[in-house]
Each structure stands twice: as C-alpha cells, then as structure tokens.
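The complex is shown incomplete by one protein chain, all other protein chains being positioned as in the whole.
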Amino acid sequence: MANTAITFRAIDGKGGFYGLLAACGALLLLGAYGYFQMEHHGHIITGMDNQIVWGMPHVIALFLIVAASGALNVASTASVFGKSIYKPLAPLSALLSLALMGGGLAVLMLDLGRSDRMIVAATHFNFKSMFALNVFLYTGFFTIVGAYLWLMLERRMNRWSQAAGVAAFIWRLTLTTGTGSVFGFLVAREAYQSALLAPMFIVLSFAYGTALYLLTLAAACAADGRPLGDIILNKLKNLLATFVAASLYFVTVFHLTNLYFTRNHGVEQFILLDGGIITGLFWLGQIAIGYVLPLVLLLAPGATLGRILTACVAIVIGGLSQMYVTIIGGQAWPLDLFPGYAAKSSFFDGEIHSYAPSLVETFLGLGGFAIAAIIVIIALKVLRLLPEKLDNATLDPHHSK
Amino acid sequence: MPRRLLQLLLLLLAAVALPVHAGEGHVPKPVLTIEHPGQCIAPPEVMRRTHMDMLKHQRDKTLRLGERGAKISLNGCIECHASRKTGSVLGSNENFCQSCHAYVAVKLDCFECHQPKTGMLKSAATAGGQP
Partner (left out) sequence: MSEQQTPDAGRRDFLGATAAATAAGLGFVALAPGMQLIKFAEANASTNAATGQFASSKVRWGMLIDTTRCATGCTDCVTACATENAIQPGSGRPGQSSQWIRKIELKEQKTGREISLPMMCQHCAEPPCVDVCPTGASFKRADGIVLVDRHSCIGCRYCMMACPYKARSFVHEPLTQQNPEVPRGKGCVESCTLCVHRVDKGEQPACVEACSKGEHTAMLFGDLNNPDSEIAKRIATTATSQVRADLRLDPGVRFQGI
C-alpha cells in the first residue's frame, strides 16, 4: 500500500523559521499588552459597552474556535470515513485543531471581566448554562484530540487511532453544536433565537477549518521544500467547495426563514439593507468574498495552487465577516420590548447600537492567532507531523495522471 | 545516576530557597491599631485563623439565603476596625486589613466590590452595620 511508504519528518527550521516565530511572538506580546491594559483599567478602555457587550475579542475567538473544530475534518475523513488517502494529512489536522482551539479559548477567557476568577469558573457550575457545559466540552476536546494525535504519532498505537478519530469526530460535533447554541438559545434577541444556528455553525466550521488547514499545509510544505501533489490538492479543493456551498445554503435558509416572519423584518432589513458596516460586511465580506468568490475559484476548471490558496484566504475573510455580522450585528439591533412603539431612553432603547473596536481589544483578539501560529510552528519543528512527500507518486503510484 | 540526581535536587532547592528570602526586610511587619477597644466577635487567635472561612460562608448565607443581622458582618468589621486617620481599612500598610494582608502577600479581593471606608451609608433610616 502506498501509505506505508510515507515517512513523516519534522521540518528543518531553516530559512525564515525563526523570523516567522519572532513575528508571531511580537504579535503575542501585543496581545498580552492588550490583555493587561484591559485587566488593569477595566473594559472602559475598549469599544465595548452595555449595548455591545461582546466585541472584537469574541469575533476572533469564536472564529478560531469554530475553525478549530473544522480543522479536524481532514483527519476525520481518514479515520471516520475511511478515505485512506487523507491519512498522511491527519496528524497536522489534529495539531492545527488543538492550536486554533487553544488560541481561541485563550482570547475568550482573557476577555472576561474577572479573568482572575478562572478557578471559580472551573469549580462552580450551573449545568443549564451552555458556557458551563462548554468547560467540559472544551477540556474534553483537548484530551480526546490530544490522545488522537498521540495515537497517530506513536506507531505502535496506530491501530487505536481510528477509534479515537471517531470519538473526536462525535465530540467536536457536540462541541460546535454547543457553540452555535450559545446564540441559538437566546430567545431575547431577534437575530439569534434559532435552532438552525447550531448546525449552521457546524457547516461553517467545516469550511473555515479546511481552509485554514490548506493554508497551513501549503505554507509548511513550501517552507520546507516538500512537494505537494495536485491529487491531494484537488481532493481537498473539492471538499472545501462542498463545505462553502453548504455554508451558503444554511445562511440562505436562515435569512429566508427570518424574512418570512413579519416580526423579524426589522432585524433582517438592518442586516441586509441599511445596517451600514453590518450590511457591508454581510454582502461583501461574508457572501461575496466568503462564498461566491471561493466557489468560483475552486470550481472553475484549471484550479492552480495559487487560486486554491486565494480561495482559502477569501474564506477566512468571509468567516471573520460572518462572525462580526452575527455577534456585533445581533447586538446592534435593539431589543423590541414594546412592539409597535418607538422607544427612546437614556439607556439607548430603540436605537441601533454602534461599535468601534479599540486597539487593545483588537490586539487581544489577534493574540489568539499568534498563539495558534506559535503552537503550529513549534510543533512542526519538534514533532514528526508532516509527510516528507505528498506528491502524486507517493500518495497514489497507480494513478494514471 | 544518584549523584546527578542529588545535584539537581540541590539546585532546585537553592532556586526555590533564594526568592523566599528576597522580600525580607522590605515589607514591614503588621501594625494592628485597634481603634475601638472591646470584644471582637471571637478571640484574636480564632479570628486570625478562621476569619476567611467565616466571611466565605456568611457571605452565601446573607446573599443567597437572605440572612441579615448575623454576628459575622464585613461592614461590622469595617465599622470597628477602620483606621481613625484614613477612615478606611485600606490605604496604608498601617490600616487594619491591609497591614496583615500586605505582609503575607494575600491579595484582598473583597474591596473590589465592598466599601472599605466607614460612614458611606446612603440610607438615612439605618444605623448600618454598627456592632
């Protein structure tokens, strides 16, 4: 079998390795600066207030967390769905998943008003709260995916890796359902209150995770001079296109349903028509750049590596836009306490809430990317994550092409 | 290699022992000025060892169960122990709470929310926390 001929090797770490690590380190320091400023002075120095209570850190953290779940996709395709051609790609997939989750969770926890109370969060539980359940889901995620990664790397344990892969797949579906439900359970806000948000987040995770995986794989292979064949690229490209199409489907159904309910016309008009930056990010960021452009780039004949990677970057931009529209847009639309009445108050009832992210909270959010990047870069150097060759001949010697 | 192990252990011990002495001489020993002579709710030895447990359990009884007028009351402590000079239990290393807590380097979380100064009650109709 072709797979037994594949050897895994850590990257050499020459070239721009330490430069890249230093750059990520600098971004991490900026994130730390943002955090310490926020922790010391309070959220008064941020763009968040009592109307927009979750801001840029949550946008970035949730993107990372959702993408983390999806980054495990490639590994699941091998272990759960038995597509053995993806098996050499699985270790990097699991590691990327852990790294992105670590980065996202760090940002989320550091944005807490009382981040010194993490022990309280870990010892006092209200099990009706999605956040409390998340403590277990996320801890379990690290344990299970960590075990899965180890079982894949430790050759003597390889026969258990499929079982771990199935467990990881089920666990992360539960986890992402929970993430979507954080919003879906909120009956108070018109932009949320929907059971569709949970499966939608799962499908979005497939797209974001696979896109980030492709970017990481291509970057790692290029940096270490390892060949990346077009067989595996084409397979990943088609997988990615399917996920993007499915994402577009879910978003369409979500908004069409909301448009059917007369009581939701206000919030839909806000998001789709006159919400300013929210509308711009929805149509341009999420739909055009996040779905339409990648579909064109990926599905039009003659897709080159450059086109595929451009599509991946576009999906990431679309993902961040989607999170902004969901999180900020959902808060910007005022609560409708008295339907049929126009409200006015000193607490901003009845008016659209604006949000201007500050530097400190943006730094904190970007620090999450830095954490994920540093983990991946160091892991590639220390662990044997990446196959030596992923070209056509190695992966599929009998392929006619 | 027992000798290597012993060397490593000694190195670790030294690494741990040094910082322990780093702060000696910089933080003054606690100065407890008792502004209102009289009886605290328990003898000093008991208070020193258990005031944190008393507060931790009473706070739940007061807040969650609605118990009022209990023997243990943070406002009660403050009314009695606040320094006459600053009117507070914080503010200098000679003030009651801060004095010991600065010495043993245990961060005081209470006063992020609780008022450390006396005489700040808004309602006119209460004697507020007088023991």
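Lettered A and B in written order, each chain numbered from 1.
The definition used in the following text is that contacts are C-beta pairs under 8 Å (C-beta built on N, C-alpha and C of every residue); 3 or more make two chains touch, one makes a residue touch a chain.
What you are looking at is a predicted structure, and each value in this text was computed from that prediction instead of being measured.
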item: Residue of A:54, A:150 or A:283 in touch with the missing chain, whole complex considered; value: A:54
item: Positions on subunit A where the hidden chain makes contact; value: 41-45, 49-51, 53-54, 112-115, 117-118, 120-121, 124-126, 128-132, 134-135, 182, 185-189, 331, 335, 337-338, 340-350, 353
item: For subunit B, the residues touching the chain missing from this view; value: 59-61, 63-68, 75, 78, 112-115, 120-123, 125-126, 128-129
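The rule is short, and it goes like this: only the chains that are shown with their structure count from here on.
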item: Subunit A and subunit B, separation of their C-alpha mean positions in angstrom; value: 44
